[in-house]
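The structure appears below as structure tokens.
All protein chains of the complex are present and in place, except for one that has been dropped.
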Amino acid sequence: MLSKDKYSACAEFSPEALKKVIRGAHPEDSVVSIGTHAIGGGVLGVIAGPCAVENEKQIIAIAKTVKAAGASFLRGGAFKLRTNPYSFQGIGSKGIKLLAAAKKETGLPLVSEITEIRQFEYFDGIDIIQVGARNMQNFSLLKELGKCGKPVLLKRGLASTVTELLMAAEYIMDGGNVNVILCERGLRTFETFSRSTLDIAAVPWLKQRTHLPVIVDPSHAAGDASLIPAVAKAAVAAGADGLMIEVHNDPEHALCDGEQSLTPDAFSALMIALKKYAELEGKRL
Amino acid sequence: MLSKDKYSACAEFSPEALKKVIRGAHPEDSVVSIGTHAIGGGVLGVIAGPCAVENEKQIIAIAKTVKAAGASFLRGGAFKLRTNPYSFQGIGSKGIKLLAAAKKETGLPLVSEITEIRQFEYFDGIDIIQVGARNMQNFSLLKELGKCGKPVLLKRGLASTVTELLMAAEYIMDGGNVNVILCERGLRTFETFSRSTLDIAAVPWLKQRTHLPVIVDPSHAAGDASLIPAVAKAAVAAGADGLMIEVHNDPEHALCDGEQSLTPDAFSALMIALKKYAELEGKRL
Amino acid sequence: MLSKDKYSACAEFSPEALKKVIRGAHPEDSVVSIGTHAIGGGVLGVIAGPCAVENEKQIIAIAKTVKAAGASFLRGGAFKLRTNPYSFQGIGSKGIKLLAAAKKETGLPLVSEITEIRQFEYFDGIDIIQVGARNMQNFSLLKELGKCGKPVLLKRGLASTVTELLMAAEYIMDGGNVNVILCERGLRTFETFSRSTLDIAAVPWLKQRTHLPVIVDPSHAAGDASLIPAVAKAAVAAGADGLMIEVHNDPEHALCDGEQSLTPDAFSALMIALKKYAELEGKRL
Partner (left out) sequence: MLSKDKYSACAEFSPEALKKVIRGAHPEDSVVSIGTHAIGGGVLGVIAGPCAVENEKQIIAIAKTVKAAGASFLRGGAFKLRTNPYSFQGIGSKGIKLLAAAKKETGLPLVSEITEIRQFEYFDGIDIIQVGARNMQNFSLLKELGKCGKPVLLKRGLASTVTELLMAAEYIMDGGNVNVILCERGLRTFETFSRSTLDIAAVPWLKQRTHLPVIVDPSHAAGDASLIPAVAKAAVAAGADGLMIEVHNDPEHALCDGEQSLTPDAFSALMIALKKYAELEGKRL
């Protein structure tokens, strides 16, 4: 007989619904490692790169640039989720191939977003699979990610509570995947000066309750390159285990998110500053 | 060469991004019809039934009850999206079969929610495929729905603007599907007395801008059975083309959403009241 | 010895904090009456008029117009709260005098907003004193209103819960004033098509919990004249005891809120429609 559901409209924080993500379920902080690169466990992992992979020249130039500045992972969108059906939707599997070329050139492990189950075949060469904010509760995708054998970077939804984020991570872990990274990237609020309102207190709240690494995406939160250095430093000071930052070699002509992309120079300057903040938190970049 | 995207962070209302859903794209109000049952075009379509199909006895009893009260469509969830991974997740394809049995018994066309692309094979017997709020921007699902040959009921996301709802509908219509119903079901706000905050002004705003039928789901908005009659009447008075209402023959023991389910008696009483409001709006139930 | 406070960060619904506003505190629905005009108790009270009193000709013309259409109260702002320090701030006490002239001409009782304690001297001729959304928790003003001997129309704050609205009303009633009208006027949310998001379910929720009349301000909620008729009808269908609607004889040249002001013709047409909705709810206009 089916039992009546105890968790209906509102997801209340409950250890029973968070068996595997909860702090007590793991003896210490979980670390997600790819070769010598890591996020968590005393290492501040910085993921950098363009919103979208556009062409070989672009992605390789940016990869070299962010590596030189000290980033440990390269990001780049191949399959893009776009509100407008007639917007640029990414270059798809070709983008994944170009990312692989950039990895070959720089050695940087790759982070790219999957937007549906049918794309798994293309993600063999990707090191960390990203789930975007709009897919945080795409439960069938989460279940597949639980079985995919690769680390998952799970972004918090624009209208999702931190408890719901943990429950989404639990879907992945329940499938057997222990490598999950949580990413705070801002809430949708009435305020419009920024693209969304970063929930900075979510960082310590999550760190208290889960053993999973918690990172912050200042680019999507702020939506404005001039605000990103301040928000990135704040994230590290609040205890984040990593950052995901959009960098573009030519923001003005970027095919998406140009206004929130740092130039290589701005990114390098930021990395120098972040190193000192990481040290204060007992972390190395 | 790829052209730079004009619609990045914020989706601004733009006729160019809404070619097919926009009012001018169709000479008059679109109507979604299944046999003699309709939503739109002067007919107030009422979709009623339980949150989840639980067993044959339950769904057939409720189907008879809502038909007797004047509902034109039967709803019932087979595949459920649940925040908590350990919650009841619906009885799956078996639920679809039980809905078919209820249709055979009552003649009511069926509405049920699809939660991922791989479920299409089960939806042959379903008359209107529902997309839940969390999937409003599951664009790959929307694209498949554009080619599926069945009417689609598209619910607005909890943190989605009305413009984003229209753009999601455009994804479906762009695939060739002209039968799309829009459903307002509330926004996530700071207020907690209700499950979400119904955006009543979205009804006239949408009716001004699109030819598609616009319905309201007072059950998920209010999340409390005692508030639903008032909200349902308000929706009709605001110009909605239909309603989707959760009804359960035994709300106290419902496997989900019991607290927001009307009893058959409460639903019958509401339908009598709604008839008069529909008449004032020049619609028939 | 001071006792520790039980109600700190969040205001939870508690009958102990709502001694006088709670339904059980009064045998039946409270009615606020001014002569033969009333709000509540089976009478749908309609308050209409301009955002701001501009000059004698304007206010008298509008007063005649709204009276002819069936409004029972005239509204008009003399002291205006404006976000921008360099905006038009109302014509002050002169506006109150012009309202008195309009009352003399039409017999309509007056509703006008007080924005600070020092203005009480000017409000002798005003029948119902309005508290704006920004002053809902101006507790010293509320305490004075508790002793002022005049009915008070209390608007819900843009970020206030319904429980906080009831507690604000309790401040007034605790001072001895039994004539309080609650007004729902919309929440500030991420959605921008409307000025704010009307919380329609607040109407039945409040009616269940308090004996006070509950009215709706569709003008400030929608912020767009074309949406107001639908929202006004919805409010009546949801059980509101009254409406406050902005009407201007020349919206295009109104000194404030022109875009959300109905023309006299639009208001007359709306009143005809509202009469039928009121009847369905067992109320007379």
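Observations
Which chain is which? They are A, B and C, in the order written, and residues in each are numbered from 1.
Just so it is clear, a residue touches a chain if its C-beta (ideal position, glycine included) is under 8 Å from a C-beta of that chain, and two chains touch if they have at least 3 such contacts.
Computed from a predicted structure; not experimentally measured.
Although one chain is not drawn, the whole complex shows that of A:200, A:254 or A:285 it is A:200 that touches it. The chain omitted from view is touched by exactly one of C:115, C:210 or C:249, namely C:115. In the full complex, chain B touches the omitted chain through residues 188-190, 192.
Residues 13, 159, 161-163, 187, 189-194, 197-205, 208, 221-222, 226-227, 229-231, 233-239, 273, 276-277, 280 of chain A touch the missing chain (whole complex, contact as defined above). The omitted chain makes contact with chain C at the following residues, 2-11, 16-17, 19, 54, 81-88, 91, 115-118, 134-135, 137-141, 157-159, 164, 167, 170-171, 174, 188, 195, 223, 253-260.
To be clear about the criterion, only the chains that are shown with their structure count from here on.
In whole angstrom, the spacing between the mean C-alpha positions of chain B and chain C is 34. Centroids built from CA atoms put chain C at 47 Å from chain A. Within chain C, residues 189-190, 192 each touch two or more of the remaining chains.
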